[in-house]
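The structure appears right after this line, and notes come after that.
One chain of protein is taken out of this complex; the other chains stay put.
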């Protein structure tokens, strides 16, 4: 470990208790191990469709969970397992969702891209880039309308900021002064495309002024700094009804989805970012600053691996949805068999 | 005339020849008289649909015509008669279009909201707010692709800047460094809604940085200042491929469309803006600074009124499109009678 | 009974529901200070204040999405599109969010809301402003789609729409806002999925909705003058559709014509045809014909527009044809 790295590490963890750092580490690791298990299951053909992993960005979800209050809402994208795990969704239900099983978070109808867990504050799970931004603004509007004091945290990728619905949702939030925080998780790539080919500017928060927002922008290297700065924005939303646009500079270590070998970037680049991986840094801090014995760290990891193994085993064994489940939740009135007798499923009156 | 007004007027017209000012005045007046005649025809039931008048904003179209080079393109909205008249479209064809006649600018199929005159650089005439911005970026893209050296001038209302397609078109123009100038004609209202209720910020050009654009912003009080500043942006587009966002502060003296009595604003407000009406100011300058005799001014007006009378009389007498005209220009192959024999118009094989 | 215009019936429906339920709000362009581009919200801002009658900037995707997001929180938004033509820029919000969120979230969320506004051709507005959107929206499971043609139906169905737990697209008509009719003073609701026989008859079933209704009624009148008795069925509800009512009538008349605003290929018109020919195949004495727009973009010129629109004369010709009287 070089001196500069160590100095920065010490600065980052200054004033934090061993317990806090262990907790943050554990929570990040839970996400990572969940994702790694998902990747393995995908390779074994247990998971299908698109699978976008959160590996590298875990600190953001963990910090969000800590920064928000009960009742606050997280609205995010197809890359959303991290939030589910951090917010306390049952990892069994999460894994079962990936496997398309009845016990899944959304009954197996959503898959990886459409995670929702209302009880725990996970309000999606949206797979059309940018189309959740107006919806999230709608949640914030509802808070303003009912005075429920909740804040909505709306996450998106760097690749999303050029699309119209993002602009419209932000425009509305700005005019109406909604209690909302917009967070761009800038992981350097939109699929295979690096930022500089999708953004006319380097600094995404240069957009904030045009909406009358506050803004913030920083590298995500630790949970606590991220929590603190998210917290300021949440406070601003809750107390002053002033939206904030935050750009979090981060990195995804895997391809865009499991079908992407990520040939568009060099190993050196990935290695460079690994040095800043908040999970690796927390581990390093635990080892060097807090002198946590290897054994204890191993035990933590093993417990987490055991949790994830159990989750994926559960998912594997869990039954598929019943055939009739496809008629559920289409319309409010109950099972829905289609609007015409001419095309009604066989056996249905 | 109070002293401050006169001083500003003299400053504005400093260094301009009598001929130039007369020309600008004449061109603005042509638009105004065209629009007034349109309003009268509408009231008499000769024009139908929506009719949005350009009264108050004429200086912008006149300045644009002077600032652009042959081959440059103007892309605008449903409030576009002013550009047609300024760019030299036949006023007979313009009036005939309003009347829905075969001799209209677009054969009577477009009406007031859909003016196009390619020959003269008028590339529309778009009536879905904001959906011409990506199209205009496409024209600029074609210039870049072919190297034809043309600049595209894309106009929109203040009410358009919140809509997604505007953001997407600007994002693309910014990334690709297209030869384009975006001009917001801020006439203070989007239909019945004043700016402050539709925009989260006062200064629309605060958006420019987020797209990597240059920007400019000013009150439109004279043709020449507008021409000069538009010219700078056009030059920047043509020479450096750098887009500019310009906000022109102006006012429409009529309602949003002919069906709008504009009850949402006070007479005092309108009167205040009248003092800044570029047409009135040009007239005042001609009278006071250039000492042009009333008689000469009256003769100009009379000639213009005669032109417009002739145009509207032509329109009134012109024949409606032939019934078969509705089959034209739907598909490239020639007359199109619909895709199915089951619903083909009577008498068509 | 009081006589109201459709626009007043719509306003009254919104007003009553907003009074009944604090969660109901109205949002859209010019709905507040301007009282609505077509005055359907006249007086509502004054009555309910800017918290519940909300003017928006021109951001159809933005405020459609706000409505969806608010509905997911338990509010009951009414989103006005100044015209449904402008819903095209919010298409994804309707297709992918409004229609699917209940399903996608496995019932964790509901989207009880109404999108409403005028639909289809008005008079000389040109091709971008003259489109019938039921043909896009009624295709999509997860939505309900309603079209109204009388003040009575407008009020009763809009109240039902506002109380419905699903996203409802409620299609009105700019040209028909001034149409007058009786509206009871006491409260009433009209259930979805029930067609209304606007004119009983024996020989030809004419199925119609929205702006097609006056065309069909006029055609039936012309047909009656030729001793051809038509039953005019106003579907009112396009999704769900009252198949039973259509089939019952066709089993009686053995002939059907569909009269509506919109292009011919695909859409609700073809849907009605497909259902009839399947459910009443043996009862049909003639093919089911459609009378709708010609397959063309709408021109501004009045004479051309009139040729493209479905007219009572064209409907009569189709009625004669299915009755083998020509």
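Points to keep in mind about this one:
Read from first to last, the chains carry the letters A, B and C; within each, the first residue is number 1.
Basically, contacts are C-beta pairs under 8 Å (C-beta built on N, C-alpha and C of every residue); 3 or more make two chains touch, one makes a residue touch a chain.
Quick caveat, the model's predicted, so the values are computed rather than measured.
In the entire assembly, the chain absent from the figure touches the shown chains A, B, C. Set against the missing chain, the residues C:27, C:44 or C:289 yield one that touches it, C:289. Considering C:140, C:175, C:222 or C:317, the position touching the chain not shown turns out to be C:140 (whole complex). Looking at A:129, A:223 or A:315, the residue that reaches the missing chain in the full complex is A:129.
Check B:141, B:253 or B:312 against the missing chain and you find that the one touching it is B:141. Counting the whole complex, the residues of subunit B in touch with the unshown chain are 105-107, 109-110, 114, 116-118, 123-126, 128, 131-143, 145-146, 164-165, 168-169, 171-172, 175, 328-333, 336, 338-342. Counting over the whole complex, subunit A has residues 48-50, 100-102, 108-111, 113-114, 126-131, 159-160, 162-165, 190-193, 197-199, 264, 320-321, 323, 325-327, 330, 336-340, 342-343, 345-346 touching the chain that is not drawn. By the touch rule set out above, subunit C reaches the unshown chain at residues 85, 88-89, 91-92, 95-96, 99-100, 103-104, 126-128, 131, 135-136, 138-142, 239, 241, 263, 265-271, 273-274, 277-278, 281, 284, 286-290, 295-297, 299.
The rule is simple: only the chains that are shown with their structure count from here on.
Farthest from subunit B, judged by the mean position of CA atoms in each chain, is A. Computed centre separation for the pair subunit A/subunit C is 40 angstrom, with centres defined by C-alpha atoms. Inter-chain centre distance (subunit A to subunit B, centres taken as mean C-alpha positions): 46 Å.
Computed centre separation for the pair subunit B/subunit C is 36 angstrom, with centres defined by C-alpha atoms. For subunit A, the set of residues that touch two or more other chains comprises 164-165, 168, 171-172, 175. In subunit C, 56-57, 59-62 are the positions where the chain touches two or more neighbouring chains simultaneously.
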